[in-house]
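The complex is shown incomplete by one protein chain, all other protein chains being positioned as in the whole.
Moving on, here comes chain A:
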């Protein structure tokens, strides 16, 4: 294992030589571009900082994962294509069969396989344990029927990781299994859904008598709920500083916009900008505290649990304010030739509505903070916490 500085140097050298330039236009070209970058990282041994080496990853200690994230964030790099590779990967690493590991892990890191997450359903969102998509056993296959919804980028996916009901409805989370399903298998229909930005970023997925080999189940039958949230150590916290840096950039760009438009002459505007400025400083401190806590105690501490809520509310208020700053130009959509900065602020204003909905709504997060961190009692009308 190289020491921290050697590692940083080798990563910098790699990035200097291989970091790709600007992303091309067009959805298909962008996907190919993102896949090519994932393959380059993998082929040079710079993919999957938290993943174990036998899974094709780098197996870095936590401190070097932080270095990895910080160095990567210095470049504008394409994100991994698809969604959920960082969810399904750890689950397979911990609970997959040797065949599943062989088949999926390296290919996932290299983005030869692109994933989408199939958890939410029309009748089961926040109350995910109530999901109804069924998987009926038929010999060495499951036969899957039902519908998933809000599945980000599912139309680009090769594979889906899906929660299905193998037990009774009443068993709730104890009757759920975790399946890896070929997105192009007969009986699978993926339909994009237009979202409030006008774009198509998420989909609905229909399963009609889809035959899935039992060998595609991860973990035991009816044990899917427990393993669905598997993470590798504190992989996510390693990137906390980057997220703060990302918001720092947005605030700086907002300040620049306010200056350009002469809005900073207004006392109220300056004060609101000062408030956003302080909030990104707090985010940065949250990240630093979380990382320091992991290094010192092995646990991320309370800050990490509240920062998602803190960040999502921030992100919404920032964009609401940005649109106000634009004055009448806030009336213009993305496509208008006179729109400011290609509509990024109005686009962001719409897109950030999802910040308090996707991956657990703000209300559900408040329940979690109150019950898990503060120890407040659960609503007696609710089913027991899974």
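FYI, contacts are C-beta pairs under 8 Å (C-beta built on N, C-alpha and C of every residue); 3 or more make two chains touch, one makes a residue touch a chain; residues count from 1.
We take it that contacts and distances are computed from a predicted model.
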From "Acyl-CoA dehydrogenase", "Two component transcriptional regulator", "ABC transporter permease" or "Transketolase", the hidden chain's UniProt protein name: "Acyl-CoA dehydrogenase"
Which residue of A:36, A:193, A:265 or A:331 touches the chain not shown here: A:265
Listed residues A:167, A:302 or A:330, member touching the removed chain: A:302
Residue numbers in chain A that touch the chain omitted from display: 255, 258-259, 262, 264-265, 267, 270-271, 273-275, 277-279, 281-282, 284-286, 288-289, 292-293, 295-296, 302-303, 306-307, 309-310, 363, 365-367, 369-371, 373-380
